[in-house]
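With one protein chain held back, the other chains of the complex are shown just where they sit.
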Amino acid sequence: MSADLIASRQAEVIDEFSLFEDWMDKYEHLIELGKDVPAIDDARKTDDHLIKGCQSRVWLAADETEEGTVRFTADSDAIITKGLVGLMVRVLSGAQARAIAEADLHFLDAIGLHQHLSPTRSNGLASMVKQMRLYAAALAARQA
Amino acid sequence: MSADLIASRQAEVIDEFSLFEDWMDKYEHLIELGKDVPAIDDARKTDDHLIKGCQSRVWLAADETEEGTVRFTADSDAIITKGLVGLMVRVLSGAQARAIAEADLHFLDAIGLHQHLSPTRSNGLASMVKQMRLYAAALAARQA
Amino acid sequence: MASLTLPQRIRKEFPILQREVHGKPLVYLDNAASAQKPLAVIEGQREYLSNYHANIHRGAHHLAQLATEAYEGARTKIADHIGAASTDEIIFTGGSTDAINLVAQAWGRANLQEGDVVLVTQMEHHANIVPWQMVCSEKGSRLEAVNVHEDGTLDMADFAAQLERHRPKLVGVVHASNTLGTINPVADLCAQARAAGAVTLVDGSQALPHLGIDVQEIGCDFYVATGHKAYGPTGIGFLYGRREMLEAMPPWRGGGEMIKRVSFEGTTYNELPHKFEAGTPHISGGIALGIALDWMNGIGTAEISAHETALVQHAHSALNTLSGLRIVGTAPQKVGVVSLVVEGLHPYDLGTLLDGQGFAVRTGHHCTEPLMDHLGLESGTLRMSFAAYTTREEIDRAVIALDRAISMLR
Partner (left out) sequence: MASLTLPQRIRKEFPILQREVHGKPLVYLDNAASAQKPLAVIEGQREYLSNYHANIHRGAHHLAQLATEAYEGARTKIADHIGAASTDEIIFTGGSTDAINLVAQAWGRANLQEGDVVLVTQMEHHANIVPWQMVCSEKGSRLEAVNVHEDGTLDMADFAAQLERHRPKLVGVVHASNTLGTINPVADLCAQARAAGAVTLVDGSQALPHLGIDVQEIGCDFYVATGHKAYGPTGIGFLYGRREMLEAMPPWRGGGEMIKRVSFEGTTYNELPHKFEAGTPHISGGIALGIALDWMNGIGTAEISAHETALVQHAHSALNTLSGLRIVGTAPQKVGVVSLVVEGLHPYDLGTLLDGQGFAVRTGHHCTEPLMDHLGLESGTLRMSFAAYTTREEIDRAVIALDRAISMLR
């Protein structure tokens, strides 16, 4: 089950972040995570894939794999934003479209990054999550 | 000297009002004073003689007497406003135009009616005083 | 606690009610002009300024985050309080006047044309008249007004007739009259107006502090209100607009916040609600308005309404014992507003002599001059207006004080 997959990955991330007491250490880790983001094709870095509402720019693409799951690729011109994308991709990529669309993403809260979900936060994590769900929902609709 | 006349009348009013400790007694007296206001001719109760900026309406006229002094007549549709007019007329009427134009009217302060001088006070005492001075200044200019 | 009256429970929360005026205890009966503030509002504003003030929305730092969350949280409270479908439909404004001007300018200038009619009522506040006069005169449109009966109720037959006759583009009506107290049947009025093809605006300035409000039940396109009459701070109010209306309107004020992208070649505007909110907003005011609504909801608008209805009834009977006194506005449904005149006496004199006894009331036309003209009340009225903290005893004392004033003037 994809929902279980998302849940276990969230648990993993929460575990991992629990090691960092200090805010700065947490961000150091986030920066590391940004380095592993599966890169979006340069050709796709167009306005179509640009997420609105960010101070930094984020490009995001979603593709259906042969197994019918969703694969995200992304990039950002800001490193921390990329870390946040990386975190989202790590939790969601490879899950079923429907599971992504409906996922209960409590881990951001648990690891103290909840603040980034505020719609007014300039990195636009909220817009990012919304866009990921929208892509997934669109795929799920096509699959149904 | 007219200036002395105004000064001595102010002293008289201050004396008189010093009898009243209570706000309401003071206003009772003010209401009485309103009854003695030399009445403006009904024919002159036109917009020309209406003072602007009052919640209640005040009509005021100024005439030169044979002795070259100024005589005020007035009316108002509100009794307290009329009392305030009465007080002003009592202090200023019969003085020389120039003296009125330049009078230092400290008595309003002394008897605790200063608040009525605020330009925002709806009875427009400030407008009234201004109008009396304007009339007087105009007469003084003609006399000069 | 249950046996305590509402004022007994809450008066201690209002520091100003402890003060004296001219050596007498203050009795504040000028609530329709502006209500006093509970400690929650005063302290909430202070807490904001002392602890988490920052400019909002674009800041990535922690204080900006806290301030933004609180301000946007207040928007959510407003949306919930009046039953809006979405927070996007709530635009913060400087007050009701600012909100109506926004509609008159943004919607009106885009939609009104020569010969069009805007229909309001004779009991509107100047805030719901002058903005329409201004845009009508620019556009060659006409402003018409529905008749008000002697008792202060709206002439429903005239309303229907004028709808039919003028086919107005917009109907603007006050939810509750600040001069007469009359509560208008706004849901009914909006339904009729909508059926006649009109856009509807309800001025809820006096309703917000007194009544429960549900804009979807009312069925209006626009609803405006102001914070300072509803136990909130000055300088803040809101416009509710149905999403489709707001989406279709051009922005009114330009500047920061309301844009998506600015360049000298061309500028694109932000999404709702920000499209209508240019510049740094009144952050502390927005937050404190949210607190004021929380405070009201802590009591419950039903209890506040019931309390004020009882006060109005009590005031009516107590005042009717004074000879020569006439109550202006005796509609069956009223908010806590009692206007009156005394035969042969100027309201200003009465107001002044009440002030001398510690009573704050308002006299004059209450920014409803056309209504005063219509009712033949050239000098206006004396108005006592109540709030959740007003007591029957205060009203009784006001009646005695009024009696004394009348004797002094007669």
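Lettered A, B and C in written order, each chain numbered from 1.
Convention: contacts are C-beta pairs under 8 Å (C-beta built on N, C-alpha and C of every residue); 3 or more make two chains touch, one makes a residue touch a chain.
These numbers come from a predicted model, not from an experiment.
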Requested in this report: Would you write out the residues of chain A that touch the absent chain, in ascending order?
Outcome: 23-24, 27-28, 31, 55-56, 77-81, 122-123
**Report entry** Those residues of chain C which, in the complete complex, touch the missing chain
**Finding:** 15-16, 19, 21-22, 26, 28, 30, 33-34, 36-37, 41-43, 45-46, 49-55, 58-64, 94-98, 100-101, 104-105, 125-127, 129-134, 143, 145, 226, 228, 233-236, 251-256, 258-259, 261-264, 267, 278-285, 348, 351-352, 354-355, 359-364, 367, 369-370, 373
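Rule of thumb we're sticking to: only the chains that are shown with their structure count from here on.
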Query raised in the report: In angstrom, rounded to a whole number, how far apart do the mean CA points of chain A and chain B lie?
Result: 78
Report task. Take the average of all CA coordinates in chain A, do the same for chain C, and state the distance between these two points in whole angstrom. Result -> 45
Query raised in the report: Multi-chain contacts in chain A: which residues touch at least two other chains?
Result: none
